[in-house]
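Every protein chain of the complex appears in place save one, which is left out.
Chain nomenclature is as follows: A and B, assigned in order of appearance, with residue numbering initiated at 1 for each chain independently.
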């Protein structure tokens, strides 16, 4: 559980950086950058907790998440001139965060007695809804609805976790395999520029 | 109750089709189309359940709704070249869905002890908030804030249901009259191109 918590915080930092960076590019002031960073980092898990009825949500129970998001956003804002250098490595941390968020969200939904479809949905939402909120606030069509197979990576990982769990695989093993799947699909999609069919 | 459930599923399918179609027109990939279809179909009722405190919301308790939304969205995506033929008939199913959603939302709010205004609001929200979320995700000003009297049809139906209920009309009769009002006003508004006063 300790490793998952550490990965969760790493993912939170990576998501906050990506959100803050969108704020910088949209010419927002410091407050806007903080809001975008924080919402991107904790928005998905917070919405999941609202829907599951686990209230107050994780982000208000353990303030570490929001402190990290704020610190990272300030750092991004302060280094906005040099941020291009960080964009590439950030993609890797972002992928780690995505895998962790999907596993945490799917596992929590199963614990809350949701069905298979609901559990996968909650996993995908944990990984992606923060970025959707970021894009709504930045007044752009959510990237995830238009580009790459970011979401498909989450669906694959969440579904795998549900299937392994139903077939009696040990939770820790299932979580590791599922997170690895998300991260691998995500990195391959970036590398080979995969995308879903489009109209 | 069985008839209402069937009408509810028909409305869900119609709303999903309208949401998926917006996704297709906005050049989204398959995942985006699925998200828009699903959010349009279950977003209003899910928000209502969050506000009433009925958690997890109906859409996570009975997975039929989301399965229908996903299947319909995939069908729309696959038939996107021929979808124009379905647009006209879809308006009728959409009206049926609207009437059903308003009745379900208003009734549920009354059961949860909300006042008259709150009950009407919850009915209107059940019928319209999914479409608002669809338009936010598609980065367009919600249609409902600008066009026709879509929302007024919901207000009329919700108010009628509250008034009939307070005057001792049997729930089934009140529900039928209320849904019929929404559907009728909606269809007349389309036919005669009615709209509310504008600045």
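Here is the rule we go by: contacts are C-beta pairs under 8 Å (C-beta built on N, C-alpha and C of every residue); 3 or more make two chains touch, one makes a residue touch a chain.
It should be emphasised that the depicted structure is a prediction, and the values quoted were computed from it without experimental measurement.
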(message) Please identify which residue in B:17, B:68, B:102 or B:144 touches the non-displayed chain.
(response) B:144
(request) Using the definition of touch stated at the top, determine which of A:9, A:50 or A:91 touches the missing chain. (result) A:50
(message) Given that one chain is not shown, which residue among A:10, A:75, A:116 or A:138 touches it?
(response) A:138
(request) Sort through B:89, B:115 or B:171 and give me the one touching the missing partner chain. (result) B:115
(message) Counting contacts across the full complex, list the positions on chain A that touch the omitted chain.
(response) 23-32, 35-36, 46, 50, 55-57, 60, 63, 66-67, 77, 80, 136-139
(message) Please output the residues of chain B touching the missing chain, sorted low to high.
(response) 50-53, 112, 114-115, 117-118, 121, 132, 136, 139-142, 144-147, 149, 151-152, 195-199
